[in-house]
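Below is one structure; the comments refer to it alone.
Heads up, one of the protein chains got dropped from this complex, but the rest are sitting where they should.
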Amino acid sequence: MADLQAIVDEIHDKLAPRLGEGKVADYIPQLAHVDPKKFGMAIVTVDGEIFKVGDADVPFSIQSISKVFTLTLALGKHGETTWNRVGREPSGSAFNSIVQLEHEEGKPRNPFINAGAIAVSDLVLAGHTPREAIGEIVRFVRYLADDDSIAIDPTVAKSEQATGYRNFALANFMRSFGKLDHPVEHVLGVYFHHCALAMTCTQLAKSGLFLAASGRNPLTGHTVVSKQRARRINALMLTCGHYDGSGDFAYRVGLPGKSGVGGGILAVAPGRASVAVWSPGLNHNGNSLLGSLALEMLTTRTGWSVFGH
Amino acid sequence: MADLQAIVDEIHDKLAPRLGEGKVADYIPQLAHVDPKKFGMAIVTVDGEIFKVGDADVPFSIQSISKVFTLTLALGKHGETTWNRVGREPSGSAFNSIVQLEHEEGKPRNPFINAGAIAVSDLVLAGHTPREAIGEIVRFVRYLADDDSIAIDPTVAKSEQATGYRNFALANFMRSFGKLDHPVEHVLGVYFHHCALAMTCTQLAKSGLFLAASGRNPLTGHTVVSKQRARRINALMLTCGHYDGSGDFAYRVGLPGKSGVGGGILAVAPGRASVAVWSPGLNHNGNSLLGSLALEMLTTRTGWSVFGH
Amino acid sequence: MADLQAIVDEIHDKLAPRLGEGKVADYIPQLAHVDPKKFGMAIVTVDGEIFKVGDADVPFSIQSISKVFTLTLALGKHGETTWNRVGREPSGSAFNSIVQLEHEEGKPRNPFINAGAIAVSDLVLAGHTPREAIGEIVRFVRYLADDDSIAIDPTVAKSEQATGYRNFALANFMRSFGKLDHPVEHVLGVYFHHCALAMTCTQLAKSGLFLAASGRNPLTGHTVVSKQRARRINALMLTCGHYDGSGDFAYRVGLPGKSGVGGGILAVAPGRASVAVWSPGLNHNGNSLLGSLALEMLTTRTGWSVFGH
Partner (left out) sequence: MADLQAIVDEIHDKLAPRLGEGKVADYIPQLAHVDPKKFGMAIVTVDGEIFKVGDADVPFSIQSISKVFTLTLALGKHGETTWNRVGREPSGSAFNSIVQLEHEEGKPRNPFINAGAIAVSDLVLAGHTPREAIGEIVRFVRYLADDDSIAIDPTVAKSEQATGYRNFALANFMRSFGKLDHPVEHVLGVYFHHCALAMTCTQLAKSGLFLAASGRNPLTGHTVVSKQRARRINALMLTCGHYDGSGDFAYRVGLPGKSGVGGGILAVAPGRASVAVWSPGLNHNGNSLLGSLALEMLTTRTGWSVFGH
C-alpha cells in the first residue's frame, strides 16, 4: 500500500498551486479567520494503515460532518423509529428546504440538512439536559476515533448560538408543528455544540472507519453498529451528504461522504478505507472546493468509486 | 454460482403469497390491463451467466427505465455539454418538480424525472425527424441487449400521446424558457415512443449489463461507454433513479437502479451483475412494490450493496 | 363637467415629456412594433358624457382587459358555479402562479391571471366550437360598446398561438387535473382570439360603463348584469386586476381596474364613470407605467377613489 502514500502526495502536489481557491465561510469570525491555504488529507484503511499529507494533524471545525455521528447515536437510541421524525430523501435545492419543511408539516427531508440534524439533536437529547447530551456526543466521537483529546471549541459554539437565526427559525418552525420534544433552546444548544467539534483529518478518518468496515472499527475492535446499519448510513451520506451538490459529488467522486462548512469532508470507501480531507475554500454549494477535487483524484487513481472501476 | 439460482427461486417463493400487492398504474388502458400477479426476475452476471425466475421472458412496458438508454445516447452525442440542458441533482418531491423547473428557468433537475427525460429526447433528436430518432433508440437498445426482437408497443405510445397532458405541460413550459430546440410535438413524439418500449426482464438485464461491467457488454464484447461514463450513469441512477423514493431505495437496496411505472426495475451491481425485476403493483412513490422488495432480498443475501457487505 | 376635460388635458400635458417610458411588450412582433409614445385616455360618465385626449380613438390590442368581458359572459352562462373552476383570490407573485396551480390541483386562483382566464374560456365554450365562442365574445363586446366596428386582429391571435408556450403549458397542466372540458387547442383558440381584440380607449370605456352604473349601460339602456354582479366584478378587478401589482394599484389609484400587456387599462369609478387609458410602456409588473400614473392623477384630482375623498 506504499501506493496510497504516493497517491496522497501526488494529490497534494497537484493541488498546491490552487490552495486558497473557493470562498471561506465567514458567517462567524471563528470560521472566517482560518488560513484559506490550509490543506490536509488522511486515509485510514480497514487494515489499519494510515496515510496522510499536509495539515492532516491540524484541528478544524468539523461542522456538519458531526451530523453523521449524531445520526449514528440517534439510531442507536431510537432504531428505525428515528425515521418518524426525519425522512431519508435528498432535499432538492437550498431554496426548497423551508418550503418542503412546510409542505411536509415540519418533518425534515433527511438528517443531513440543518432542519434534519436539529430533529436528530432532539432525538439525542431524549429527556436529558443539553449538557449531558453534549457530553455523550463528545464521548462517542472520542470512542470512535479512540482519541480522548477531541473537544468542542466553545467560542465557535457560542458564536453560532448568537447568530444562528436561520436555525432558530427552523427549530421554532418544527416546534410549531409539534415535531420537537424538547425546548428549542435545548435542542439548538446540542446542535450548535456538536457542530463546533474540532478535529484533525486523522481523527476524523479514524472516527468514520467503522462505516468502511461493516460497522466495526478495526483499529479498536469495537463493533459500533450492525453491518446493515453501516450500509444504510453510507447510503444516506451518498444521497444526501453534500446538500444540493450531493448528485454532483456522487457523479464525480462516487463515494458516500459528508461535508462541513469548515471545509472538511469525510468520505467512506466501503471495504477499503475512511478518508478525511480539509481545505477551507467552499464551492457554490457550500462544499470544500479542493477537498471535493482531492477525493475525485483519489477515486480516479484508486478505482474506489462504489459505482465501478 | 448455483447459489444465484437458489436465491432468485427463494425470492420468488417468498413473494408468491404477496403477488398482486401495490397499485397498478392505470392512467392508460394498456398499463391498467396487465395481470397484477405477474412477477419476473433475471440476473445476468458479468461472466455471462443468466439466472431467471417467473415471468422473466414476458415482455412488459419498460416506461421510464428507457431514460437510462436515452441518456446514454445523449451523452454519446453531446458529451458533458448535456449538462447544460439538464442537471444531475435529485429532485425532491414530485410536488416540487414543476416548482423547481420554474425556479431554475426551465432546466430540469436530472435526466430521470419526466422533464429531464423530455430534455434528453430533445438532445437525442439533434436535428433529425422523430421517426429517425425513435429508430435510433430502438436500434441502440437492440444492440445493447443483442436482441433484434425488441420493439415499441405502438398502442402504448399512442395512448400516452393522447392523454399525456402533464408531459405536454412540462414540454411547453421548457419551450417557453427556450430550453428545447425542437417542436414540442417532435420531442414528445420521441419521448412517448421510447417509454413504450416493450422488453422482458432477460432483455432488460442484458441491456444494462454494460453498466455493471465498466462500460463494456461482456456478452457481445462491445464497448458501449468509457469506464468513467459507466460509473457516472450508475451514480445518477442511484441518486435520482426512483423519483422521490431514490433515498429509500438506496437505503434499502443499495444499488443504482431505475424504475418504470410499468412495474419494472433495472438495477446494477457494479463488477457483478445486471438485474431486472418486474411486478406491476406500485408503491406510493410509483416504484414497483414487490420489485423493490425482491432487490432488497437479493442484496441482503448476496452482499452486493455498493455500500458494504 | 367641463372640469373633466380640463383634468384629462392636464394629465396629458404633464405626462407628455415622459411618453415612451417603460418597456413595450415584445414577445410578439405585433405588440413590439407599436409606437411607444402613443397615449390616449377616454372617460365616459354614467351621465353619458365623453371626455377624451390624445390617441383615444386609435385602436390597440386590449389583451388581458378582455378577461373582464369573458368573465362576464361566463357568469351569465354558469352563474356562481363558475367559481367551482376558478377562485377569486389574489394570486401572489408571478413566480407562484404555477406553483399554486399545482398546489390547488389545477384550479386557478382568479379569473384574471392567465390560467384563470383560460379556465374561463373553457366555460365560455360550453360545448360550442371555438369559432362560435369567439363570435359570441365579439358580439358581446360590440353590444357593450354599442359599436359594430370592433374586431379581433387575426395577426395578433395567430402570433400568440404560435409562441404562447407558457399558455399551452398552463392549459395542459389544468387538463392533466381534469379541469378543462374542451380540448386544449379549442380552449386556447378562444383565449388567444379574445386577447387579440383591438379597441380604442373610447370603445373600451363605453364597454366598461355597465360596471360603473350598477350593471346597466346608460348609453344604450341595456341591463347587462345585476347590480350585485356588477359590484362583484368590480371587487375582482380591484383585488386581482393587475397581477402582482394589484395591491399597489389599489394603494395608488383606488379604483377597480384591469390592465393588458398592450398598455391599456380599463378602470371603473362606481357611480361615476368608466375610464380607459393607453400607453404601451409597461412597469415591472407588466402594467402600463404611464397609464397607471394617469389614473393616479385622475383620482387625486377627482376624489374618485373608492377608498374615500
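Here the chain labels run A, B and C in written order, and each chain numbers its own residues starting at 1.
Basically, a contact is a pair of C-beta atoms (placed from the backbone, for glycine too) under 8 Å apart; a residue touches a chain by one contact, two chains touch by 3 or more.
Quantities reported herein were computed from a predicted structural model and do not represent experimental measurements.
Every shown chain touched by the omitted chain in the complete complex is listed here: A, C.
Looking at C:106, C:130, C:164 or C:254, the residue that reaches the missing chain in the full complex is C:254.
Touch with the chain omitted from the figure is made, among C:110, C:217, C:259 or C:288, by C:110. Within the set C:34, C:53, C:236 or C:267, the residue that contacts the chain not displayed is C:236.
Contact between chain C and the unshown chain involves residues 87-93, 95-96, 99-100, 103-104, 109-110, 211-212, 214, 227, 230-232, 234-236, 238-240, 244-248, 250-251, 254, 256, 270-271, 300, 305-309.
Interface with the hidden chain, as seen from chain A, comprises residues 95, 98-99, 102-103, 165-166, 168-173, 175-176, 184.
Note that only the chains that are shown with their structure count from here on.
Comparing each chain's Cα centroid with the centroid of every protein Cα atom identifies chain B as the most central. A rotation of 180 degrees, rounded to a multiple of 5, brings the CA atoms of chain A into register with those of chain B. Computed centre separation for the pair chain B/chain C is 47 angstrom, with centres defined by C-alpha atoms. Chain B has its Cα centroid 32 Å from the Cα centroid of chain A.
Annotation for chain A: no residues touch 2 or more other chains.
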